[in-house]
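What you see is the complex with one protein chain gone and the rest in place.
Chain IDs A and B follow the sequence of writing; residue 1 opens each chain.
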Amino acid sequence: MSTVAAGDHHDHPESPYSIKRWLFTTNHKDIGTLYLWFSFIMFLIGGVMALVIRTELFQPGLQFVDPQFFNSMTTMHAIMMIFGVVMPAFTGLANWLIPMMIGAPDMALPRMNNWSFWILPFAFAMMLSTLFMDGGGPAGGWTLYPPLTLQTGDALPFVILSMHFMGLSSIMGAINVVATVLNMRAPGMTLMKMPLFVWTWLITAYLLIAVMPVLAGGITMLLTDKYFGTSFFNAAGGGDPVMFQHIFWFFGHPEVYILILPSFGVVSSIIPTFARKPLFGYASMVYATGAIAFLSFIVWAHHMFTVGMPLAGELFFMFATMLIAVPTGVKVFNWIATMWRGSMTFETPMLFALGFIVMFSIGGFSGLMLALAPVDFQYHDTYFVVAHFHYVLVPGSIFAIIAAVYYWLPKWCGNMYSEGLGKTHFWLSTIFVNLTFFPMHFVGLAGMPRRIPDYALQFSDYNMMATIGAFGFGLSQLLFLVLVIKAIRSGNKATSQVWEDAEGLEWTLPSPAPYHSFSTPPAIK
Amino acid sequence: MAQAENSYYVPHGSHWPIFGSVAVCTLLVGMANYLNGTSWGGNMALVGFGLLVIMLFGWFGTVVKESRAGLYNTQVDVSFRWGMFWFIFSEVMFFAAFFGALFYARNYSLPWLSGEGSGAMTNMFLYEGFEASWPSAANGPGNVGGEYKPMGAWGLPAINTALLLSSGVTLTWAHHALKAGHRAQLIIGLFLTVALGAIFMACQVLEYKEAYEHYGLTLGSGIYGTTFFMLTGFHGFHVTIGAIILAVILFRCMSGHFSSDNHFGFEAAAWYWHFVDVVWLGLFVFVYLV
Partner (left out) sequence: MFAIKRLNAWLGLAFISVVSGSAFAGQPMNMTPGVTDISAEVYDMHMIAFWLCVVIAVVVFGAMFYSIFAHRKSRGVTPATFHESTTIEAIWTIIPFVVLIALSIPATKTLIDMYDTSDYDLTVKITGYQWLWHYEYVEDGVDFHSKLQTSISQINNDEEKGENYLLEVDNELVIPVGKKVRFLITSNDVIHAWWVPDLAVKKDAVPGFINEAWARVNEPGIYRGQCAELCGRHHGFMPVVVRAVPEAEYRQWVAANAKPESATEYAVVSQ
């Protein structure tokens, strides 16, 4: 009756067209697939919101949307992209890859795994439904600062409760990863033999477990301040609106590393394969990831340099923030040392990984500039910040996710994708992503605040460029969709090895990978 | 099932998770509508809650059945342990947010409002003459919620501390009994634990009643009332959950579900209870005592 993973009878998935298979599945690959498709759909939704923003900003003056709706688009765009795109995409990758990489039959807690996923469509439906409510969707920015956020209409409790729901999903997903990594490794797979993707995800999972509940606490306080007369963020009652910012960023800063650490893992897998040379400095990569995660807990107030913190606080957070450049630099240098005197080829995943290194670093450099507290007084809440975080998030996280899809797609569906289309996708994306976000540095420095639907005339040229870039970048992603569908339906059969010199247990399985990964634990060399 | 010892059990597809999503979604949408003042929101939340209870019974019921059928080997057991451990850690962080708020209010916002440190101008221009003192006048310059009397540590709270600490002892006693195979002691120990938890909750209800009726202390009493009720309230909620879990475990013990070397369900509940216990100690020190 019951399925036992290991070399048992009942091992065949139901037909892919059976709705029950997808609703009830406990299989890590099915769940990974669900996560990845969900993430892509959210990317289209969040991207369309970005296009609304960019369209309004194409020229000075109000043309298309009401300012309130504009703010609501900004807010929703960020929430969709962060909670609906990048986090689920990484969880999808974790589901697909971690069991295969550590030689496990499945994730440690398969039923809970299903729930982690199936919360998301409900939570995001709740979130999106607020756009149609009295008073519109949330429009106080994704940072939800009170008192502004408390001015939200009927949408407020839906926003907050749906974020609790998403948090529940992330925490369960993270717990599952931790349990899987700590408990499901094949004999001989010591911690220091794990692929870096597994390491970075393990550390990410700890970050998630530590900070998602803090966000939950913070937004609960918003809810009680609004509906139950508490005074957390009300000075008259002895509270402080800035207190919310501390709580939010205690979550929010580690959150941005949640959005990047698995990318580091992906890049650390791809570079050695196409450089045909082992990863340089494996151990220091692991320690650097740990250091970044540790530091991420003590830098949060660099988002708050202008709120009027005492001098000592400013200085502490400035120094701590600057320190993060050190372990991050170690990673970048290690990747380059991996390529050094390798024998490189440039298939699409490698291109995206190389693009990642360069453009993520550019985003990191502007991050370092932001960390200088006195200068941040000029940068803060301008498009310079917007440029910074889109560089680390779009050609950072999103590129890494795309690279991962190219790299492992043949393993997932058994077919090679079209290299020609892939390379076109890379070059179009790279050109347009820079056209979109590079000019934002200029307008930001020249003084354009973020979160505004209309701007002074001296910002118009670069905004026009950015808007053109955004449409170009968006359209290029349709190419990606076409390519993935084509690869799933047809294409050259992939070998089990797929890439000439790829290392790792997942490449010992046939392509497409069997429904259950390792029925019997593989031997680790 | 013979291979249970050497292979990891991966369950069949299950309808409980998606059922749970529907349940929680109903609950949350109901709550949100309730907060927005609709007449039906509350009922919808109740329906959602009911569904959630059904889901919990169904889901845990399945787990119990599988466990009793011997499908779980030690590796599965370890997965459950890690899962429970990190879940509790996430709860710790949830409480940390509220302790952090308490810390911030006491050490930063109230002193600033009173003109200390960088708050000199704030006090001079906005609240001349205002001086906060914790706990007796900590409802801010607006005197939000009016006069109140703070909750002392040595009445009911001290009794509650004693209750919870002894419930920890009875629980450990029960655990030893379980390991040693003394069924009667196990059941008495567990029963006492649940009973102590229930008495704790009763005391807390009394305390709240006292606060509202005689102390003028409410959730709306500025930051003091806010942190007091939110912290003790969330704790009380966790005690309730913990007591319900322990009650379920008690029934399972009575129907002989656990053996002396295989009783993760019991241990998970015990961990949870100890966690609730430790949080209380934090509360006792930081909310009531200092």
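Operating definition for what follows: contacts are C-beta pairs under 8 Å (C-beta built on N, C-alpha and C of every residue); 3 or more make two chains touch, one makes a residue touch a chain.
Keep in mind that this is a model prediction, so the values were computed, not measured.
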Per the touch definition above, residue among B:Val53, B:Ala69 or B:Met124 touching the missing chain: B:Met124
Which residue of A:Leu23, A:Leu131, A:Ile298 or A:Met369 touches the chain not shown here: A:Met369
Residue in contact with the excluded chain [from A:Thr224, A:Thr306, A:Thr424 or A:Ser519]: A:Thr306
Contact partner of the left-out chain, one of A:Pro60, A:Gly229 or A:Gly491: A:Pro60
Residue, one of A:Pro88, A:Gly140, A:Gly167 or A:Gly252, that touches the chain absent here: A:Gly140
Absent-chain contact - pick from A:Phe122, A:Phe251, A:Phe264 or A:Tyr282: A:Tyr282
Residues in chain B touching the chain absent from view: 112-113, 118-119, 121-122, 124-126
On chain A, residues whose C-beta touches the chain left out of the figure: 60-63, 67-68, 71, 139-141, 145, 147-148, 151, 234-236, 240-242, 275-284, 306-308, 311, 314-315, 318-319, 322-323, 325-326, 329-330, 332-334, 336-346, 354, 357-358, 361-362, 365-366, 368-369, 372-375, 377-378, 380-382, 438-439, 442-443, 445-447, 449, 451-462, 465
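By definition in this document, only the chains that are shown with their structure count from here on.
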Touching residues (chain side chain B, partner chain A) in the complex: 1, 3-4, 6-18, 20-22, 24-25, 28-29, 31-32, 35-36, 59, 66, 69, 71, 75, 78-80, 82-83, 86-87, 89-98, 100-101, 104-105, 108-110, 112-113, 117-118, 132, 138-142, 144-145, 218-220, 222-226, 229-230
Touching residues (chain side chain A, partner chain B) in the complex: 2-8, 20-21, 23-27, 104-106, 108-112, 114-115, 118-119, 121-123, 125-126, 154, 157-158, 161-162, 164-165, 168, 171, 174-176, 178-180, 182-184, 209-214, 216-218, 221, 223-224, 227-232, 234-240, 243, 246-247, 250, 308, 310, 516, 519
